[in-house]
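The complex is shown incomplete by one protein chain, all other protein chains being positioned as in the whole.
For reference, chains read A and B in written order, and residue numbers begin at 1 within each chain.
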Amino acid sequence: MFNIDFNGEFAAFFIFSAIMIIGAVLMVSLQKVVHMVISMAGVFLGLAGMFVLLDAEFVAFVQVLIYAGAVSILMIFGIMMTNHQAAKADPVKPLHETLAAIAALCLFGILFYAIRMTDFPDAQPMPAILDNTSGIGELLYTGYVVPFELLSVLLTVAFIGAIAIAKKGADQ
Amino acid sequence: MDQFTQTAWLIPLFPFAAFLLLTALGRGYRRAGVLIGSIGSLAALVMSLLVFFERLDPDAVDYSDGFKWIDLGDYALKIGFEVTNLNALMLVIVTAVSFLVNVYSAGYMKKDERITVFYGYVALFTFAMLGLVLSDNMLVFYIFWELVGVCSFLLVGFWYARPAARAAAKKAFIVTRIGDAGLLLGIIVLFWYMPGHALDFSSIHNVFSEGQSGAITMSITTSIALLLFMGVIGKSGQFPLHVWLPDAMEGPTPISALIHAATMVAAGVFLLARTFDIFEASAAAMHTVAYFGGFTAIFAATVALAQNDIKRILAYSTISQLGYMVMAMGLGSMTGGIFHLFTHAFFKALLFLAAGSIIHAVHTQNIQEMGGLGSKMRITAWTFGIGALSLSGIPPFSGFWSKDMILASALDENPFLFVVGLAAAFCTALYMSRLFFIVFMGKSRLQQPMEIRESSKVMTIPLVVLAVLSVGVGFVETPWNGWLGSWLSDGSEEVHANAAAIVASIAVGVLGIYVGWIMYGKGSIERGAATARVPWLVNLLERQYYVNEFYNVVIVKSVRGLAEGLRVFDEYIIGGAVRLVGLTSVAGGRVLTRINNGQTQVYGLTAVIGLLVIIAAIVGRRFW
Partner (left out) sequence: MLPSYLTMAAILFCIGLYGALVKRNAVIVLLSIELMLNAVNLNLVAFSKYGVVPSLTGQVFALFTITVAAAEAAVGVAVLIALFRARGTVNVDEFDEMRR
């Protein structure tokens, strides 16, 4: 794992991962909720950069559009509509937080151990695809068209459901 | 000609069947209960007499039969019965006294509402005693020995509403239990060392007689003999385990006659006779037995001089006479011991039943509150007198012949014990005459005036029968015609007349009666003279040498202290541990409640931790 050559790819990886980790850590440690969402948006952007590094440009764009755009704004909407300033004096639960931290660390330890111990066989060369988007489009509309259609049904159901739940007239 | 001997195993079953019937009948059916009990013992008596007459034939051979009960590897436990001359004699004694007591109790216990239960217990006791007599090996003997002790407990505590009776029953059982522990140890050691682990009496006779102990060393023989003797000490009331007998007088008087005069206490002497070969093989054991017997005889006789309860006097007299029997055994005269057992059964039962007749009439047991009963209760007085003369050893009554035989063998073997026996005979005559003169002669000193009548026929007829027996049975073994000795031991015992012993015993008996007459009959010496001059001696005797108090302080209190200590241990330490377990569960439960507080994140954390544990277990299996 340590036989890395310091080229651009490595530098980009390093920067993007730094952004992601810092964003994630800030998210769990900041006090104000809106700040948490902003740092989360930073994580999403860093992840988009990672996707570019992995030759998945289309996924990167979709990530920026959906996550850094729609989901973050959605969360801010949710915060704004649910009285984000009231809950200030939160009782601290140190035992719970400590245990959760230990559990998360242990899980990471297990995963890290698994990754270290695995012998990844040498990768076959990737078939050269010049245009990532058209490649995905081909795959999506030929091989995976059924899941695609199902997904659109899911989205329809989801937004109808969201409107139905969040409608103001629901409690009257 | 042998048919009754071969079916002798039926004899105990008659009273046992009576017991079952009486238990099934319950408390009602009082007259039927009396009849059933009496018929059961009568049947046993008739059959015992038939067996006895068969055995009188000089060609009679010992008969035994049995079956295998449990198989333990290469050893088998057998249950069986045996009919020898000794057994046949004991059968007659036990069934005769039992039958007479059954008849007598019909009158004595007439007003008791639990009379059917009483008859049931008496039948059970008779069954157990007969089983003990007929048993052919030590194990069956021990079983019946214990059963007899249980029946004694039940009967002594018959009037269980009285705390004194309850305490006496417990004391009887516990004290004899101490002796029984020794007996059991003796049986175990015997089992260990006998060739083939055989425990039947004929094997014991073969191994130990004629000095053929062989592989069993002298020390082992002595220890077996002494351990068996411990059982005798307990059951037959020798010093130091005699303390239960006087207290057992809390039971009904017919019981005192049956159990504590004629039969159960004789079981110890019977054991000595059955295992006599073991004792004969060890001189040390014989000496121990003789000295224990002699000491008990004189000890109990002196205590009886100062008692005021009529039954207690007779109880101490029983202890003293048992001491004579044991002493006879220890001196090598098995015939003497058995002969004295034979005569003692009849005259002591007679004395007890007569005492019961008196108690029934005057409703008190304190002799200082009686007096002048002779004119009012003639039959009782005459029969009591006959019994008293027999006990004091006056010829031609039966007690004289048996006591003389014991004293003769004492003079031969151990002159010191001869003197002790004479002294005890003097005391015996003295306390009996004291008892007789205070109760039957003189002025009446009843506390409340009441009409005194002779008891009913059903109570006086057994008295008369026993009186006749007390006179007659003595002639089976006289110094000039020793039939009993040869019959019992198949002709191996010699008998010889010893003039010195005869003269001495008669003289001592007459002297005792004379002194008693002077003190209590004529009144020449003041009654309170002894009390005035040596009050400390009288007090010592009356308090039975403070033996009971000694036991109370040394044994009872220490056992109670130990029990209290254990109770504290149990309550605080063991109970504390149990309570600790309970508290732990509750506390653990309270801790776990906090996990279930309904918050999703807590549930989620619990799930993640559980997942980690499972993964760790699966991954960790690779290393372990």
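Note that in this section a residue touches a chain if its C-beta (ideal position, glycine included) is under 8 Å from a C-beta of that chain, and two chains touch if they have at least 3 such contacts.
Since this is a predicted model, take the numbers as computed values, not measurements.
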| item | value |
| --- | --- |
| Contact set of the excluded chain (shown chains only) | A, B |
| Interface with the undisplayed chain - residues on chain B | 596-601, 604-605, 608 |
| Residues in chain A touching the chain absent from view | 1, 13, 17, 20-21, 24-25, 27-28, 33, 36-37, 40, 43-44, 47, 50-51, 54-56, 58-59, 62-63, 66-67, 70-71, 74-75, 77-79, 81-84, 86-87, 90-91, 96-97, 100-101, 103-105, 107-108, 111-112, 115-116, 118, 120-121, 123-127, 129, 132, 135-136, 139-140, 144, 147, 151, 154-155, 158-159, 161-163, 165-166, 168, 170-171 |
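Basically, only the chains that are shown with their structure count from here on.
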| item | value |
| --- | --- |
| Centre-of-Cα separation between chain B and chain A, whole angstrom | 99 |
| Chain A to chain B touching residues, read off their complex | 96, 99-100, 103-104, 106-107, 110, 113 |
| Chain B to chain A touching residues, read off their complex | 601-602, 605, 608-609, 611-612, 615-616, 619 |
